[in-house]
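After the C-alpha cells below, expect a handful of questions from me.
Rather than the whole complex, this shows some of its chains in their spots.
Letters A and B mark the chains as written, and numbering starts fresh at 1 in each.
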Amino acid sequence: MSIANPELDFRVILDQICAEMQAAPHRGEAAQYIPELASIDTNQFGMAVALADGRVFVGGDADRRFSIQSVSKVFTLALALGRLGEDLWRRVGREPSGLPFNSIMQLEHEEGIPRNPFINPGALVVTDAILAGHAPREVLGELLRFVRAAAEDDDIHIDEAVARSETEHGDRNMALAHFMAAHGNFRNSPALTCGTYFHQCAIEMTPRQLAMSGRFLVGGPNMPGLIARDQVRRINALMLTCGHYDGSGDFAYRVGLPGKSGVGGGILVIAPGRASIAVWSPGLNQYGNSHLGTLAVERFAQATGWSVFG
Amino acid sequence: MSIANPELDFRVILDQICAEMQAAPHRGEAAQYIPELASIDTNQFGMAVALADGRVFVGGDADRRFSIQSVSKVFTLALALGRLGEDLWRRVGREPSGLPFNSIMQLEHEEGIPRNPFINPGALVVTDAILAGHAPREVLGELLRFVRAAAEDDDIHIDEAVARSETEHGDRNMALAHFMAAHGNFRNSPALTCGTYFHQCAIEMTPRQLAMSGRFLVGGPNMPGLIARDQVRRINALMLTCGHYDGSGDFAYRVGLPGKSGVGGGILVIAPGRASIAVWSPGLNQYGNSHLGTLAVERFAQATGWSVFG
C-alpha cells in the first residue's frame, strides 16, 4: 500500500459519493425479519471517515442513528479475544463459511463448532463466552463502555424496542443456540445468551459514531490502543475473510479493505494505518449486506487508491 | 502497513527460520495421490525472498526444483484475466468455498459454477477459458513464456513424468470437468482441458525462481508490470481469501499476507509493495498446504512485522 496522497480532498470525494448514492435507482430492500428494520426508509444514506491524523469527514445522513446489528460482532470479538485469548478458538473457527450467515448445515457437519465469529452461530458462541456466568446486564454494560471509549462518545445506547422485537423473532438464533448446546458448545442457557446477543445487536449508532469507534482497528500513534497490535491485525484478517458472510470474497475483490456489515445497513471498514470508515444505507444486496454501502466504499477505495493488496 | 524497517537483516531472519525448520520434529506427509510426489523426501526445506528493491535472499534448498502444482493457478488466472477481463466471472465465482479443495458437492449446489479460481474446479474452468480452441501446446507455451518473463529466467520447464502420472490418477479432476460440462460450463472436451491442466500443474521451479516469478504481484517501480495494477490487487485479494483452500482463513489470521499453496509443498506469498516470498517443504498439513512452509512464512511475518492488516 502506498502512502495516501496528501492532497486527497476527502470533502470532494465524499460529496461525489453521496451525490451518486442519493441518485442511485436501485437501493436494495431493508431487512424484513423484524418490523423495526423492515419499516426503515431506504432512501437514507450516510458516510463518515475518521482519519488517522484525527480529521473526520462526513456526508449524507451521517448523524442519524441506525441499528448496528452484526457490526457489534467486531466489538464482542475484541472483548472475547482480550479475555480468553487464543482459547476462544477451541469453540469457534476462523474460516469463511461458504454458506449464508445463519446456516445450520455447517454446524451439523462440524459438530457444533461454528466456522467463524462473524456468522450468527459464531457470534452466539462469542457472546456465550463473555457472558460466562455474569449477568447479561453487566456484560452489556461492559460492551457499551468499550464502544463508547472507542468512539470517545458516551451517547451510544441500546434500542430496547429493537432488542425486544429480535427476541420475538429469534427462533432461528434460538435454534442455533440449542443446536450448539446439544453439541456441548454452550455454557449458558440458550435463552440467556440469545437475549444478551439480541441486545448487543440492538446498539444504535450514527455513521459518525461508528467511524470513530473503529479507530482502535486502524493502528497508528493517535488511535485508541484498546487492544494489542497483534489482535488488531487478527480482527482485521477475520473481517476481510469473513466480514460479509457469503459475499466476503466479493467485498475483498471489489473494495480491498477489511470490513464488517450488519443487516441494519451499516458497514465498518478499516484502512490499516489510514482511516476508519463507516457507511450506512438500509437497502441490502443478495448477501444481506448494504447495497449502496458496499458501492460507496468501493467508490471510496477507487478515489483514494487505498487497498491492502498493493 | 508501516514502512519496512530499513535495518531488517533478511540474512539473519532466513537463517533463523531455516534452522528452526530443519530441526522441526513434525514435518507433515507428502501428497500421496501420485508416486512422483509421494516419494519426495520431506526433510527438504527451501525459502527465497525477492525484495522490491531488487535484492534476493535465500535459505535452505532454495535451488532445488519442485512441482509447483496449484501455485500455477496464480499464473493461469493472470493470463485469463488479461484475456477475458471481468467476463471470466460469469464462469467462476470469487468466494471462499468452505469445503476441501476438490469438493464436487458445492458444484452441484451451485450448478456447475465453481466458487473461486483456486479450487480445482475453478482452476479447470480458467484453463478451459484460456484454451478456447487453441492447441494445448500453444497455451502451455504461452504460460511458460509468462512465468519465465515474470521470473526473468528461461530455465523453467514442465516435468513430463509428473504430468503423465497426474493424467493416470486424474479421475477426480475428470469427474469435476465432466460435471461442469454437464452444466454447460466447459468449452473444450474434459480430456483436453484436464490434460492441459495436468501439464500446467507439473511446472517445476526452485524456491528462488518462484519468488522471482511472483514479483509482478508486488507492485512498485522496479517490479515487472505484466498486468495492470487493478488486476494485481484483485489477484492478491483472491489469494488472501481463497489461496489456501479450507485453510485460507487460518493463513490470513496467522500470516496476514496473500499466498497460494500447492500440494507439491510450495507456497508463494506476496507482501504488497515489499517482496515476493517463496517457500517449499513437501510435508502437508490437514488442509493440504505445506506444514513447514506455512510455519516459515508465519515466522517471517513476525520477524519483519509485515502484514496487510496494520
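Definition applied: a residue touches a chain if its C-beta (ideal position, glycine included) is under 8 Å from a C-beta of that chain, and two chains touch if they have at least 3 such contacts.
Worth saying up front: this structure is predicted, and the values here are computed from it rather than measured.
Novice: If 2 of the identical protein chains are displayed, how many copies are present in the complete complex?
Specialist: The whole assembly in this structure file has 4 copies of the sequence.
Simple rule for what comes next: only the chains that are shown with their structure count from here on.
Novice: Cα superposition of chain A onto chain B: how big is the rotation, rounded to the nearest 5°?
Specialist: It is a rotation of 180 degrees, to the nearest 5.
Novice: Could you grab the centroid distance between chain A and chain B? Build each centroid from C-alpha atoms only and quote it in angstrom.
Specialist: The mean C-alpha positions of chain A and chain B differ by 31 Å.
Novice: Across the complex, what residues on chain A touch chain B?
Specialist: 1-2, 93-99, 106, 115-116, 217-219, 229, 232-234, 236-238, 240-242, 246-250, 252-253, 256, 258, 270, 272-273, 307-310
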